[in-house]
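As you look at this complex, bear in mind that one protein chain is not there, while each of the others sits in place.
Moving on, here comes subunit A:
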């Protein structure tokens, strides 16, 4: 007779434990095994913003917002949007009791440099989350890196459809709106302002953001009845757009759509105004210029040229004062930011601040820094009080859905921070699309990667 080591009780115990283990989500099984699990009493976040290069001023504003968010998370300052955020998970004691520290990287608005700085923050500094950036090319590149490394990427200013479209990743989340949303929000306003019988000429920056912006606004305006006369791709490095602007007036177009951002936008808009397009008549109508994506910081560079030009924004610092407490959180943030830095925040600053709070909140609600726990807490999350009104972080593509602000350049700005006026706010429902919309097709979120 042989004696077995297996007892009925032992088998049942082992089976129960193994069964419970298998039933748990993957991230809990690997609770202690994820990239940069913070073991001390601090947690490090990585803020990857353009500190040099053409978007350095935008990057500086993002960094200001990140610093403010960290301050508020650690219970310092006046708390900012923590007071208005619909979630109560954050208590001003860091994240899950760990004091928040941060490191910064310089994206230089170059994909390879941005990946290198993000990698350095993850590998050398132990950053558990990466955020920031001012370009879609950079966002897509860094998002891919974070997916591979097993950390969360909370995108900064990135507006290309591709970021949460064909290049979406399970570890990446975008609070900022996108090109489709800009077009969907602007179309009704454009119809109201300029009618449905228009011929549009597009100048488009020749990279991922420009292509998706042009595709989106063309589809939206053609749905109104507009005709697209031409779409000319312009090199990203171009500084003098006169050769591209000069033929516009003779092309049969009566609207010029500038799918340009940043320095490109400043120069192309300035050139268009110099060539008299704002005063010109075409097809018996007043010639019009449209800039689908506004950047207040860059708009300063265009000066008077932006007066009367419509565009769209993710957020505006005046929105709560002008449109009421649906947009609560705005004034709290503007107050904190304004008192610390002396001027109102840009939309880039706002989205970065909101992303930091959303990340911290997701950690607190999920009870873990594990990226898969954070992702699960963010997916399908509905929140309010961060300045954009009720917002949904859609699970299917990790894109936030919220109201879009349609603005136009102010004719007589009172100061350099008051360059745009809010024309209308388009409700989130009108800018929402199906996850499998053709403009976002071609990619898959894949599986969340907790890393190590």
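Here is the rule we use: a residue touches a chain if its C-beta (ideal position, glycine included) is under 8 Å from a C-beta of that chain, and two chains touch if they have at least 3 such contacts; residues count from 1.
One rule holds in what follows: contacts and distances are computed from a predicted model.
Engineer: If you had to name the missing chain as UniProt does, which of "CcmD family protein", "ATP synthase subunit a", "Branched-chain amino acid ABC transporter permease" or "Carbon-monoxide dehydrogenase medium subunit" would it be?
Structural biologist: "Branched-chain amino acid ABC transporter permease"
Engineer: Of the listed residues A:116, A:193, A:219 or A:280, which contacts the missing chain in the full complex?
Structural biologist: Of the candidates A:116, A:193, A:219 or A:280, A:280 is in touch with the missing chain.
Engineer: Considering the whole complex, which of A:266, A:293, A:357 or A:386 touches the chain not shown?
Structural biologist: Once the missing chain is taken into account, the touching residue is A:266.
Engineer: Considering the whole complex, which of A:34, A:176, A:194 or A:317 touches the chain not shown?
Structural biologist: From the options A:34, A:176, A:194 or A:317, the contact with the absent chain belongs to A:317.
Engineer: Which candidate, A:55, A:226 or A:440, sits in contact with the chain we can't see?
Structural biologist: A:55
Engineer: Where the complex has a chain not shown, which of A:222, A:325 or A:339 is the residue touching it?
Structural biologist: Reading the full complex, the residue touching the unseen chain is A:339.
Engineer: Using the touch definition up top, pick the residue from A:120, A:199, A:230 or A:432 that touches the left-out chain.
Structural biologist: For the chain that is not drawn, the touching residue is A:230.
Engineer: If the hidden chain were put back, which residues of subunit A would touch it?
Structural biologist: Answer for subunit A: residues 52-57, 230, 232, 235, 237, 239-240, 242-244, 246-247, 249-250, 263, 266-267, 270-271, 274-276, 279-282, 297-298, 300-305, 317-318, 334-335, 338-339, 344, 417 touch the chain left out.
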